[in-house]
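This is the structure, below, for whatever I ask next.
A single protein chain has been omitted; all remaining protein chains appear in their positions.
Labels for the chains are A, B and C, by order of writing; each one numbers its residues from 1.
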Amino acid sequence: MTMFKPFLSDNAAAVHPRVWEAMRNADEPDNPYDGDALSAQLDARFTALFGRECAGLWVATGTAANCLALATMCAPHGGVVCHTEAHIEVDEGGAPGFFLHGAKLIHADGEGAKLASQGIAAAIDPIRNDVHQVQPQAIAITQASEYGRAYGPEELAALAAFAKERRLGLHMDGARFANAAAYLGGSPEEAARGASGQVDSLAFGFIKNGGMGAEAVVLFDPERAMEVRYRRKRAGHLQCKGRYLAAQILAMLDEGLWLANAAHANAAAREVAVGCADRLLHPVEANELFVRLSEAERAALRAQDFAFYDWGSDSARFVTAWNTRAEDAQALGKAIAAL
Amino acid sequence: MTMFKPFLSDNAAAVHPRVWEAMRNADEPDNPYDGDALSAQLDARFTALFGRECAGLWVATGTAANCLALATMCAPHGGVVCHTEAHIEVDEGGAPGFFLHGAKLIHADGEGAKLASQGIAAAIDPIRNDVHQVQPQAIAITQASEYGRAYGPEELAALAAFAKERRLGLHMDGARFANAAAYLGGSPEEAARGASGQVDSLAFGFIKNGGMGAEAVVLFDPERAMEVRYRRKRAGHLQCKGRYLAAQILAMLDEGLWLANAAHANAAAREVAVGCADRLLHPVEANELFVRLSEAERAALRAQDFAFYDWGSDSARFVTAWNTRAEDAQALGKAIAAL
Amino acid sequence: MTMFKPFLSDNAAAVHPRVWEAMRNADEPDNPYDGDALSAQLDARFTALFGRECAGLWVATGTAANCLALATMCAPHGGVVCHTEAHIEVDEGGAPGFFLHGAKLIHADGEGAKLASQGIAAAIDPIRNDVHQVQPQAIAITQASEYGRAYGPEELAALAAFAKERRLGLHMDGARFANAAAYLGGSPEEAARGASGQVDSLAFGFIKNGGMGAEAVVLFDPERAMEVRYRRKRAGHLQCKGRYLAAQILAMLDEGLWLANAAHANAAAREVAVGCADRLLHPVEANELFVRLSEAERAALRAQDFAFYDWGSDSARFVTAWNTRAEDAQALGKAIAAL
Partner (left out) sequence: MTMFKPFLSDNAAAVHPRVWEAMRNADEPDNPYDGDALSAQLDARFTALFGRECAGLWVATGTAANCLALATMCAPHGGVVCHTEAHIEVDEGGAPGFFLHGAKLIHADGEGAKLASQGIAAAIDPIRNDVHQVQPQAIAITQASEYGRAYGPEELAALAAFAKERRLGLHMDGARFANAAAYLGGSPEEAARGASGQVDSLAFGFIKNGGMGAEAVVLFDPERAMEVRYRRKRAGHLQCKGRYLAAQILAMLDEGLWLANAAHANAAAREVAVGCADRLLHPVEANELFVRLSEAERAALRAQDFAFYDWGSDSARFVTAWNTRAEDAQALGKAIAAL
């Protein structure tokens, strides 16, 4: 193992061979934008997967997918409740402020970067119902969460009920949705439905899971789809050779590739976890590990050619991917255990 | 020739084999976003091509490329002068309004969808210099224009001088920049420099010319590049596997592929033009033909399996591409001549 | 008459004594913002005046009134059809772009700066129903128009029917609504209803008509009122001593002061018109006159201490106000006749 960096992130992993193949097969000319035969299949494919009518639109990034969906739920003068450590709050360069025209992100807390009704209520109940304060209009959760935690069906049901009661939209950032679905288990349909519950929209991530540059905005209220189509164009996200994006997504959906890839990544993470014992800051449910490691320990691992990001001053984050080799995962687990 | 649609648009053409090859070669993991080795080459490559210092950033669409560049030149309370028929005015779904936060497009006129200082002055001189009227801050031109017309070096020099005199930024929408450059001629460097003149920024199009999903924002004031990088992220246009976009652009720049592809398309357009005689609404300088054709004539062509868009009620638009076959172009020219 | 400038504009005229009195009477402390007893009367007062349920909100400028109303009708990715010479297009510093988050103003033409269904259809029928073009969502008309022309009840009915058929909102910029209403005639209720027809919202102007700094946003769909209240606060237009604005509006509504003031101004304009004969560029229906006058003629008038704005190179605009003295109007008419 020389200069191999397998645990930095899943977001830079290679593209899966079946995705490559599907892209090559899309080379034949077709109508531009989303007028091609492949893009036309997306609504039906996602509807079949989730078991309820929905629209599926490709877009090049999760940032855009999240923001386009949220913009249908929250007016410029409204607010979106998200976890204090949510990606849309911390790491998207202010994109929600751009796409939602200055709407506010309202911070709520919860263990493992997950939200529950109590945490949300604690954040929004003090908001006076007057024009001087920004009123919440939507909730955004991340599946799996920023700490690699999965929401189970009961948690999602409770959140959906809470959102409905409070008349708030419910959006799911699914950059690693597949990993959460694989954790929850079942067939592709069972896993997809269980992991999404009754959210109003989902940014279904494929890029970290073997895709190249295509995520899906899945809208369970198809009436919103048209608005998203206009907003996608307006945001410069309507690619003229959209068939190559549709091809990526369809390849991932074919025969449950999305779920198999995620299951592989999750398994590799569990291999690593074996060696982490009580160093783990969070239970490993998806493909991320947050491990307490001193600066010296991290240096020791890097000296063994393991690549990863520091996480604060006394920890590290390791991420596995669809193509992480089992031997590398085992080697990392052992190396940590041996520290 | 059955059901072949070669003249609808260049924006849905297949991807060039050398672009495919470069993308495949990018499969090896590297740093995410634009931290990879390929993205790191762009500034230097464009600087070498244009012969003056610039920054080159990939982005997935021309819409985004244009708007990100314009946003550095025009405040939300300012205006961008563009041709009444400019793509940013007519066909980008209001994207400039989004990216420029409500800045105004100020319409100017000019023959062949080209602007000259007189037309611009006619549009902006009546604007009172007071807060009640939106003040122009930039000019956007399209090379080649929406009617396939190229700006020559003298025209560009005059525009740059005018822009400087009026303290206006000057941006070039180069969705078909390569076709204009091929028309103007010379080596890749000569063609690129001649066709860009002294603009402040250029949206350098590759997608219509054999690429898949990568255009370049070229900023001749590198100080603006950092702002564009922040805005690109904020607009959801910072793809995590950016190396695949950089690979496309580098492949197009290698050995002047961008210019060769455009020259091929232009030549095909000239083949078609041979048969159009005085039916042409505009001189054919790039890869688009606007041809006066009655409804019956258009039907007759379509019966021969030629595909193209109507242009108004008595004309049609034909577009050639990097992969248009000479025999198809000749056949179309003859078919029109035979009408 | 020395250094008197009575015909420059109505927008800088003195405040009417009854408005002053009402403001002074509002001096007693009350709840801040719009929680005071005076603001609380507005909905009912406007509902009584217009004979259909509506909400009435004070705001400091017509610019804000128009934009706040339009923002409820048109999404950021939509468009508002207005006359090419409409104030919101020409003279509001790009405010619609700000309040509507980059929505587009779609230009339509019509005689006297008035719109009719044909002109609007001519502007919007060519818009393809696809995401590449901004779709119209609302129409904005001005009553009286920028050339002092009034829409009659039949014209308004036709516009409302057209808007409904096309599913477009219909907003009225009523900076000089009172002058149009006075022209159409009748009791305050009859005049208000006749001049507003079935618009969805009205920016009811008081400032040019004897007020100081209060216009009303009148929303005939009261459901929209709450949105406007939030947007008003967000735009910094919720004044804490709002009772002084409500007082102005209530004073104007009391005993039809708004209509009487406008009738006075209109009568003064007619006095001037007597002397203008065929110099008039537009029929005089409200309180503005557009008069063909050479540069020398304008100089001659100014030498007689008449103040007014040039209108292009060969005309002038004269505006009368609630406090224009009859002798001044007659003197101006005679002076023009004597040229």
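A few remarks follow.
To be clear about the criterion, a contact is a pair of C-beta atoms (placed from the backbone, for glycine too) under 8 Å apart; a residue touches a chain by one contact, two chains touch by 3 or more.
Being a predicted model, the structure only gives us computed values, none of them experimental.
Considering the entire complex, the omitted chain makes contact with A, B, C. Checked against the full complex, the candidates C:Ser145, C:Gln239 or C:Thr320 give a single residue touching the omitted chain, namely C:Gln239. Contact with the chain not shown here comes from a single listed residue; of B:His16, B:His77 or B:Arg243, that residue is B:His77.
When the full complex is taken into account, the listed residue touching the unshown chain is C:Gly94, out of C:Gly94, C:Gly148, C:Pro188 or C:Gly333.
Of the candidate positions C:Thr63, C:Ser117 or C:Ser201, contact with the hidden chain is made by C:Thr63.
Listed here are the subunit B residues that touch the chain not shown: 75-77, 101, 131-132, 135, 227, 229-234, 238. Listed for subunit A, the residues touching the missing chain in the whole complex are 76-77, 79, 90-94, 96-98, 100-104, 131-134. Mapped onto subunit C, contacts with the missing chain fall at residues 5-6, 9, 11-15, 20, 24, 27-32, 36, 59-61, 63-65, 67, 92-95, 97-99, 207-208, 212-213, 230, 233-241, 243-245.
Following the convention adopted for this analysis, only the chains that are shown with their structure count from here on.
Taking the mean of C-alpha positions as each chain's centre, the chain lying farthest from the centre of subunit B is C. If you average the Cα atoms of subunit B and of subunit C, the two centres end up 43 Å apart. Centroids built from CA atoms put subunit B at 34 Å from subunit A. Multi-chain contact residues of subunit A (touching two or more other chains): 230, 233-234, 238.
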